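The complex appears here minus one protein chain, its other protein chains still in place.
Note that the chains take the letters A and B in the order they are written out, and that residue 1 is the start of every chain.
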Amino acid sequence: MSLLKYIGRRFVSAIPTLILITFLSFGLLYITPGGPVEALAGMFGTPEQKVRIRQELGLDDPVHVQYLRWIKGVFSGDFGEMIVMAPGTPIAEMLRKPLITTFWLTVAGALVALTVGLTIGALSAIKPNSWLDSLSRVTSIATYSIPDFWLAIILLFVFGVIFRYRWAISGKIDFSRNVVFSLQSLILPAIALGLAKAGIVARITRGELYDVQNKPFIQFERVMGLPNRIVIKDMLHNGILPIVTVLGYTIGLIFRGTFLVEVVFGTPGIGLFLVRAAKTQEYALLQTLVLVIGTVFILMNLLTDILYGVLDPRVRT
Amino acid sequence: MNKARFRILWNRFIGDKLVVLGGVIALLFLVIAVFGPQLAPFGFAQQFRAAAGELLPIDVMSTTATGERLLLGSDSLGRDMLSRLIYGTRTTLVISISSVSMATILAIFLGSLTGYFQGSLFDEIVMRLIDALLTFPGILLAVILVAAWGTQGIKIGPITTTPELTIVFALVFTFTPRLTRTMRGSTIPQAHRAYIKAAQLMGMPFWRIIAFELTPNCLTAVIIQATTYLGLAVFSTAGLGFLGLGPAEPQPELGKILARTQEYFLNRQFWHIFIPGFTISLLVFAFSVLGDGIRNVLDPEFRFEEADV
Partner (left out) sequence: MAALIETESVKRYYASSSWLQRLLLLRANEIQAVDGVTLRIDEGEIVGLVGESGCGKTTLGWLLAGLVQPTEGAVRYRGRSLASIDTETRKKIQLLFQYPRESLNPRHNVRTILSYPIRKMGYMAHTEITARLHSLLDMVGLPAHYADRYSFQLSGGELQRVALARTLALEPEFIVCDEPTSAVDMNVKVQILKLLSDISREKGISLLFISHDLSAVRFIADRICVMYLGKVVEQAPARQLFEHPHHPYTMALLDAIADLDPESTRKASLQGQPPSPLAPPAGCRFHPRCAYQEQVGSICRQRGPHLQPLSTDHHVRCFLYPENGQNIALVQ
């Protein structure tokens, strides 16, 4: 199968999932206690607002008409308005900054996880059953068990409370405005996220590379007495597909982790936004977040799949 | 299972020291959860005052104004930390275990049906739905569900939901798709085997084939996965509690206890910050190591599969 056809097919296969995500997002309002009006108006909605919402939603129309109207709004960028947190502000406007913050947080966290994880993983694959390998096994199990939000608390306590470092604080990340502060804001969250997942990354890397290094040509290089540096390079070269798996997997893990870590550091990303929306029952926002996060995950899966197809023609069947 | 086979498996299990350690810790936690009310020195809502007479986080190993010695100190409302941890473990474990077992039962049901009727419209619909649900990270789905239902109780017919029940429901919702996929995967090859065709030829009704012939032969994989999910369930329950979406006050829960840690920053009470998180870690560690151990015993070929959520 040609690459283009493969990519096209992947895209087509993502469509039903995307449609189901919209159902889920739309349906969210209807599974709430008190129904959509109560949900949208929230605890603080005035009776006038409730009447307006009822009219806007057209609740007297059949469900599919309501759904189509909602979808039409989504496509034109209209996600509704905030009611509790910032009354009257369009949601679309509120989403941009948190999304950027979370994006950078994910990137930085993944960078830490991959640097630490790949290094330990590759080293312990080269010398299986060495002290380094044992250490990597223990740390990977340990980090798997340590909640990233707890690690975040400890880091904040040690660096922020005991040592009182200025860079330990975290805030809005916007590289177009304040580069230094943005970088500062990334340090601790990235370490908390990255270290908590580095163990898993190391474990997967070790497993995948262990297979590669048992292939005859690597054994041959060993026998030839080539330096470890070159052997590792060749192993990584041949283990590129497994590494892509690790990459996609790590980014997913880190993205999930950002939600809780943002709450600890008070970093105004999507996670903190989501938790606030959940606590204040800001349903229109929750609805939008389901849609946005679902779409992000679909795109991420799609990207991994396509990368797979590019790197390994065998996958395209 | 005959005796010899059992002994081989048991020896393989015992052979791994880490797994035995995990098993012992898990057992210990179970004992704590079951006998919590007997073990806890105080009630989880009982408040103590420090010598100064005010409600303050009391330090580890300190005495209260009334002379009780609190082994792990108290939280910022003067409630005994040890007792709250014991009761909290109980809450977390009850939520985790019941949600994983409910999800497993549901998955066995759905997975065997979709696997048996592979390629049917029913299968197609269920699998598409599962694909969509799998797109979401588990904890996010739980946050959204808990948010939608609220942490206050809601009346659904005759039952009034409690926050605990909402979390259980959310976790069942998260785990079921993954477990169903596994169950379906192990059902499909079995469903094509000759003993199933023989049962069909005898005129056995499909529900009987699934319940008595098919399902008992397909359970290994799903049970292994369910065990590893116990650790994940603890993680998610604590995470939700940490986000403030857990059980209502004064009911303790491990994540909720951990969420109060920032209140101890001011006095730099390290143990108050360390202990709740450590308890969660230990619990997750015990379950995941135990799950890995059971998997290694039953399926030595296994190496790595996306350990999701």
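Methods note: a contact is a pair of C-beta atoms (placed from the backbone, for glycine too) under 8 Å apart; a residue touches a chain by one contact, two chains touch by 3 or more.
As the structure is a prediction and not an experimental result, all values here were calculated from the model.
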Partners of the unshown chain among those that are drawn: B
Selected from B:164, B:213 or B:253 as touching the chain missing from the view: B:213
Contact partner of the left-out chain, one of B:102, B:129 or B:204: B:204
Residue ranges of chain B at the interface with the undisplayed chain: 119, 193-195, 197-204, 213, 216-217
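Operating definition for what follows: only the chains that are shown with their structure count from here on.
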In the complex, chain B residues that touch chain A: 18, 128-129, 131-132, 135-140, 143-144, 146-150, 154-155, 231, 235, 238-239, 242-245, 258, 261-262, 265, 268, 270, 273-274, 277, 280-282, 284-285, 288-289, 303-304, 306-307, 309
Of chain A, residues touching chain B in the complex: 16-17, 20-21, 24, 28, 31-33, 39, 141-142, 144-147, 149-150, 153-154, 156-157, 161-162, 200, 203-204, 207-208, 249, 252, 255-256, 259-260, 263, 274-275, 277-279, 281, 283, 286, 289-290, 293-294, 297-298, 301
